[in-house]
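What you see is the complex with one protein chain gone and the rest in place.
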């Protein structure tokens, strides 16, 4: 077996040193009736490398993918461009095959990359500090709610209904087994109902969670939410799903977010059929000791040279056990390195271009819609909802578009089970060209 | 432009330091009428990375390749399995982006890999020493002829007609502009005519060049050639095209080769539509100072630690200029590292398996041929010639096989222009499964 | 440097922070897409000040990160015997496979008929994991082991609630358990009761019995446990817990000792998470991503999270809604890219070789133990499983602590073992070699450990207190870092 270095002779010599006569003796502490016959698992036979490649390649070829289609799907995951450099960096064995940097002297590579990541994310979000990752946006939102409860010592969590339903479901799920309540505030017209959100904030409220741009792509004014939070002593948690937005529109930090959470997938990480994703988590510095997750800090070594370490670990499960700020241990470290490399390449200007073109594509898409489809009104970043007369006409269009290599949108009820089955959630990125939009329009015309 | 680090401000500051006022001033030494207008080349506009990927991917998709066909093509290039590890090793920037190891202190990685390569190749070929690569097998053969001329101070070169016609053409081409003659000895029945070869060796002969297994895959006894060389004072040069053969059949060194040259492509290098290939060159130690090409040697450093350097450079063009043993400078260094990694993974046992299965596949293919096709007779390694009644029936079969995703062989006249247009050169490797052979037979039956 | 170990040497560069490398303006990167200004209705929302993201050219970016990478120890550069972490070789071909555009460039909400290939692979993985654990119902969703624990406890709470025993919220956790176990219990709204381990490092049945009452929802146990010992009473333990009306949650972080040897389901475990980034060799990436599929028995199956991958007559599909389900714990079906690598690892071993993972892993740990047991204190003598536990008791007499031993190992060319965990012994050193290390490497490591022990005995300890001397940085001021945390870079910090 090519991954196992021992020869049979190695094995016998080692058994001898141990002082047992055979491999089975090493398992003598396992009750005999628990032993299974070696080779008796109900599994296919071993595949050689060529066979594995063949198997996976054939499976891959059964899928249609963003490389050979035009992908207008969003809903939390976006088909942005990922430079080859990003993949090379995270494919290097020294980053890829390292563990969590527990021994900082021989982990400075990962640590400096994490520190750079934290700084870049904090800057992009306009926040003071940031951790070195949560699993994904949904769990980041849930952890934000938990953190707000710790900070405020209150238990009520208010969620705007325009927060991605998946984030909301996971958050409710995380909160439902502990005391306190979490409530959804209905939204209207595929946009955030700011007044209703403000209304829902009361003196028991630990935090209000809004999404910005919201699940439907809508961009709106957060000032009244911020004011209501101030009045009520609640924290404002701002969630987001495409981090590139903040190269274009004002960052949540500048709008007063106490905690800012969302997805970093847009920052150099392939869609990957849902994972590995990257959960971002940033907050105000004064709350940092209530923050979940790993965090890297700057320090110096015995010879006074700058260096980096994991820090504030007294918040974490391996020290605080049942009192930890979170149970998270393995996180999305490598994806932080990917995002750092991506952002280094892009810079402010590149990120702004990505965001601007994503938005420009949506404008172009919406402005050319035939009149049998209606786009949600109001300012949108790179995502919106298109409404059809009925489910059939929508599905008919979807099928036709697919035939032209276009994934034209996500049936809204797939993510938001309460939605009527005649809407499409549609997203655009810089990977959409003018020609693709023309084809989209043509596909719409074709089913008129 | 993403590969250019300067900002415009950097450029102006640098121009200032230089003391010129603009970029054009840096080219003032080029006569004005030679200047072309910047941006005036007749070329497409710059492509962003996503566009380049799209362009190349689309081109790649227009080709059919060994990954989605069954490849029975040989003639010097073989579809052996290449483990992913090999590609990772040579993709690491430290190997990939280094120059020729002129500064050994910071090139020990490349140098040790080359030394390991040289040792493994020498062992595989049964030769005493080996260089760190020639361009390909054809030029290796040509260089072998030139070296034999230097060693023997004779000018006549005898080539067996069963040496790959491409190797022969390149060799004649290399030799044709200098004094002396090079002659081809006709072969018979798609095999080496040993008697004729022996016959052709005379007292003026610098070397005789035979291929083993020969171009047609035939394996035969070299003893009489060796004896004739001894008698005439000529060198025996043994060429080969699939180095894995020598894990199975006796190595050229053991059969008395003075110089052994051929292709290392089979050792972990993709077919690559002809390149980069890997030319192997090995010889007896006593002739090493007449050997062409780079060679790495073992030595020690100032603190007496083992280390490696390029050595015997007084043979080379940068020192000896017009008197150098060869004009070669850049070679196939990275492919040596690939071959070293491949051989480390395979070992004697793995290489023997590769060779045995390649041969077994051919046996199976030949033994199941329908009677309207004739295979060349005599022992063959992994390649042979199939003969059809006429060109039409062959081409009809080729087209049919292609329809079943089989590249069934190379029309012999494509490589050997003198051959009649009714033969196929057919090769097998461990990438051919029993099922593929069954399909091959079925395709033959289908055009019966 | 002795001939036994590689030591560490230099061809590495100091490299500033990416911000210190940045130019005043970012270098222009050329991108695809629709040219266009900021749409009118967004202008009032426009960001006023640039974020300050560097924007280096591609050559600078590559050099920066390549240099940083070389400051890391990784499994590809050397031995990494972190106990409880299962740092094994990560096959290179798996990296290639997971990057195939047809697997990596899939949107999670593509219509299911366009993703049948990946669904087939993931479904097969579910079946394999179920078979290996003897617990046939599987969710691939949890993003890591800790989330697997949370998921499992949610399932247990759901099952208890269905029985009308929602009041059971007590979770028994041995004091040797990993920190995530109690932390997950808290997150699931449960109370942890710590069980003191017996003198042999195993669970003390009497202690267990004493805590089994009507409030008990579950026992969380790791087997082999974090001292590397197999809980030989496992069948009895499970029986007792079940009798008391509780469930047994298995922390599968140590599955590497058991693959193809024995099944959790046969032991009576109801629910187990599997850290695929440990047992099935998906790369750790400097902290993650991982994957924590949960496998369960019949009783817990109805509550598994959605979306679930189901196989029907017309192919695979995702079930998004199920009333009994605890609902999703993650925003997607799981860490697909990680899971594919795990599937490839399992496929490479297959039926006939899978048990060799555990065999060689256990062989290696016992070999290291055998070689070191005279020089180091072994708190729990006897067979170990995939990892062995030592302490610094002997070296302590000479003023040498576990930390010093660990740091000295760095200078000798090895990543240290896990230190100060588990908490049940003083100065723990938990060594997990895994199956992918050669005897040669184990011997070199043992020589190094013996040399350290001998040096300590001889009072030759200067190097040890100052270690590590050879890497790009010496010991770092962790206390200072925590006291006044600097978590982002600002020009003033420079």
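By letter and in written order, the chains are A, B and C; residue numbering begins at 1 in each of them.
The rule we apply is simple: contacts are C-beta pairs under 8 Å (C-beta built on N, C-alpha and C of every residue); 3 or more make two chains touch, one makes a residue touch a chain.
A quick note: this is a predicted structure, and the numbers were derived from the prediction, not measured.
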Legend entry - Contact set of the excluded chain (shown chains only): A, B, C
Inset, instruction - Tell me which residue among B:137, B:185 or B:386 touches the hidden chain in the full complex. - result: B:137
Inset, instruction - Just the residue numbers, please: which parts of chain C touch the chain that's not shown? - result: 1, 6-15, 21, 23, 30, 57-60, 62-63, 66-67, 70-73, 75-78, 88-89, 91-92, 348, 413, 436-438, 440, 470-472
Inset, instruction - State which residues belonging to chain A touch the missing partner chain. - result: 1-10, 46, 48-51, 83-85, 87-88, 93, 106
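The rule is short, and it goes like this: only the chains that are shown with their structure count from here on.
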Inset, instruction - Name the chain whose C-alpha centroid is most distant from the C-alpha centroid of chain A. - result: B
Legend entry - Highest-count interface - the chain pair sharing the most C-beta contacts: A-C
Legend entry - Inter-centroid spacing, chain C versus chain A (mean Cα positions, whole Å): 20
Inset, instruction - With chain centres taken as the means of their Cα atoms, state the distance from chain A to chain B in Å. - result: 48
Legend entry - Per-residue overlap in chain B, given as positions that touch at least 2 other chains: 2, 49-50, 83-84
Legend entry - In chain C, residues with contacts to at least two other chains: 25, 27-29, 31-32, 56, 58, 62, 66, 91, 93, 95-96
